[in-house]
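Of the protein chains in this complex, all but one are displayed in their positions.
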Amino acid sequence: MSDAAPEWAIAHWLNTHAPITLASLRGRAVLAVAFQMLCPGCVSQGLPQAQRARAMFAEGDLAVIGLHTVFEHHEAQGSAAALSAFLHEYRIHFPVGIDAQDAHGPITMRAYGMRGTPTTLLYDRAGRLRLHEFGHVEDMRLGAAIMAVLGDGRATAGGGGGGDGEAAAEVCRPEGCT
Amino acid sequence: MSDAAPEWAIAHWLNTHAPITLASLRGRAVLAVAFQMLCPGCVSQGLPQAQRARAMFAEGDLAVIGLHTVFEHHEAQGSAAALSAFLHEYRIHFPVGIDAQDAHGPITMRAYGMRGTPTTLLYDRAGRLRLHEFGHVEDMRLGAAIMAVLGDGRATAGGGGGGDGEAAAEVCRPEGCT
Amino acid sequence: MSDAAPEWAIAHWLNTHAPITLASLRGRAVLAVAFQMLCPGCVSQGLPQAQRARAMFAEGDLAVIGLHTVFEHHEAQGSAAALSAFLHEYRIHFPVGIDAQDAHGPITMRAYGMRGTPTTLLYDRAGRLRLHEFGHVEDMRLGAAIMAVLGDGRATAGGGGGGDGEAAAEVCRPEGCT
Partner (left out) sequence: MSDAAPEWAIAHWLNTHAPITLASLRGRAVLAVAFQMLCPGCVSQGLPQAQRARAMFAEGDLAVIGLHTVFEHHEAQGSAAALSAFLHEYRIHFPVGIDAQDAHGPITMRAYGMRGTPTTLLYDRAGRLRLHEFGHVEDMRLGAAIMAVLGDGRATAGGGGGGDGEAAAEVCRPEGCT
C-alpha cells in the first residue's frame, strides 16, 4: 500500500475547464468510475452510483471522476461528441476523461489491468489505490470504503483521532448526533 | 458527544439466548433499528437495510439490533408470538428486543425522543450515539457512517492511524487493494 | 370452462358494509388475491399489484378482493384485529374476506387447491375461474388477462365486437387513440 497508483492517460477531458491528473488531486480521496457509454451495467448502476457519491460527499474531500475506457464499438462511442451528448442526456456533471488509445486499446484500462466496465477505483488522499473492483459494488460497501479512505487520510494528515470525529460528523445531520 | 446514550428498556428479547444491554456491547459499534412489524417503511426499507449491514460488517465490529417500539396496534403487533412469527417469515436473525411499555407507551422510544418508525440509531464503540435519524437513510450514507464510527472507535482504542488502515482493508477485496 | 367456480367460505369481511359472495359479483370480472399478512411475497408484490389493478380498472368492470387464507402463525395473523391493523397501515381499501377455518385449515384455500400465498384468481363476468396462479404474475400478463376476461364477458353479454371496442377504449387516453 506504499506507492501511488499509475497516472491516468487521458486523450480528452469533458466537464472540466482544465485537464486533471491523479497527482493534482492529492489531498482528496478520489472515486474514479471506468465506463463505456453503451455498457448497460454502467448506465444502470455504475454511473448513477457515482452521481450519488458526488451528491453525498463534499467536493473538498472526495473527487469523483469518470474514465471513458472504450474497448469496443469505437465508431459508436469513441468520439468526444458522442460522449458529450451522452453526458448531457444523463445529466452527468463530474469530469470525465477519455482514456487514450494506442495500438493495443485504452492505455489506462490496461495499466490498471481492468477486466471490463464498470470498474470502480478508489484512491486515498495520498493517491494510493485502495479499492479496485469490476462490476457492481453495493452502495453500503462503497460508502464504507469512501469513509475509510477519508478517515485514513485525515489521520495521516492530522495525526490523531480528531479528524475521524469530523469525518463521522459529516454523515450525521445536526439533529441526529450527540 | 461525551456521554453514553440511554440504556435500552427491553421487556423481552428474541433471536438471542440472553438479554443484551447497550453497555454489554461496549467495544463494538452498534446499529439499532427501531421498527414496528406493521410499519410499511420498516418492512420495505429499514429492516432489509439492517440485514444488509449485518451481512456486510463483521459481528466483532458491528452489532445489529432490532428494537420493536410498538406505539400503535398493540393487539396486532404487541405480542412476542406475533413478532416471532414476523421475524421467522422475514428471515431476520439478528437480536430483537421488545421495547418495554409503561402507561405512556414504549419507554426506550420516549427516552430517545424518537419521532416514529423506522428510526436508525448508530453508536460508536464507546456507546455514544452518533447518528439518530427518522425515516430512510441511504445505504451509501449509512455505510459511511458505520465506517466513521468504526474508524473512530479504533483510533480511540489504538491511539493512531493504524487502526483506520485496517478498517479500510475490511471493505476491500484481496484482488482489489494494493 | 363451463361451470362456475366454488363459492368462497368467509368467516369475516373487512372493508365492506355487507358480506360479499362470488355469485353476487356476476356481471363483473373478479380479481381475488389470496394472501397472508406476514407473507413477504404478498406484502411486496401480490397486494401492491392488486392495488394497481384496483386503480386501473373501473369498479363496475372489475371487482378486486383479498382473501386472507391463514394456514400458519394463526396466533399472529389469525385475528380480525390483526388483519384490520395491517390493512390500515398498508392502505388497502378493497374488501378482504378472512377464509373460514375448519379442522383441516382454511376452507376456500383447500377448495381451490391453492399451493400457498400469494395466489391470484381471476374470474370472468360469468363467475368462471380463468386464471389461477401461485406466486408472482407479471403486471403485463395480469393486465392482459384482465382485459381478456373483460372482453370475453362483454362479447358474451353483448353478442358482438362492439363491446370489445369499448374495452379497448378504456385503456386509451383521449389524446392517444384515433
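Observations on the structure shown:
Each chain carries a letter (A, B and C) given by its place in the written order, and its residues are counted from 1.
Convention: a residue touches a chain if its C-beta (ideal position, glycine included) is under 8 Å from a C-beta of that chain, and two chains touch if they have at least 3 such contacts.
Quantities reported herein were computed from a predicted structural model and do not represent experimental measurements.
With respect to the full assembly, the chain omitted from this view is in touch with A, C. Considering the whole complex, the residue from A:8, A:35, A:57 or A:86 that touches the absent chain is A:86. Note on the undisplayed chain: of the listed residues C:53, C:70, C:96 or C:109, the one touching it is C:53.
When the omitted chain is restored, the residue from A:22, A:39, A:96 or A:131 that touches it is A:39. From the options A:55, A:76 or A:100, the residue with contact to the unseen chain in the full assembly is A:76. Seen across the whole complex, the unshown chain contacts subunit A at 38-40, 43-44, 72-73, 75-77, 79, 81-86, 88-90. Contact between subunit C and the absent chain runs through residues 1, 3, 5, 49, 52-53, 56-57, 124, 128-133, 138-149, 151-152, 155-156, 159-161, 164-165, 167-168, 170-173, 175-178.
By definition in this document, only the chains that are shown with their structure count from here on.
Taken chain by chain, the contacts run in an open path, each chain touching the next and the two ends left apart.
In whole angstrom, the spacing between the mean C-alpha positions of subunit A and subunit C is 49. Listed for subunit C are no residues, as none touches two or more other chains.
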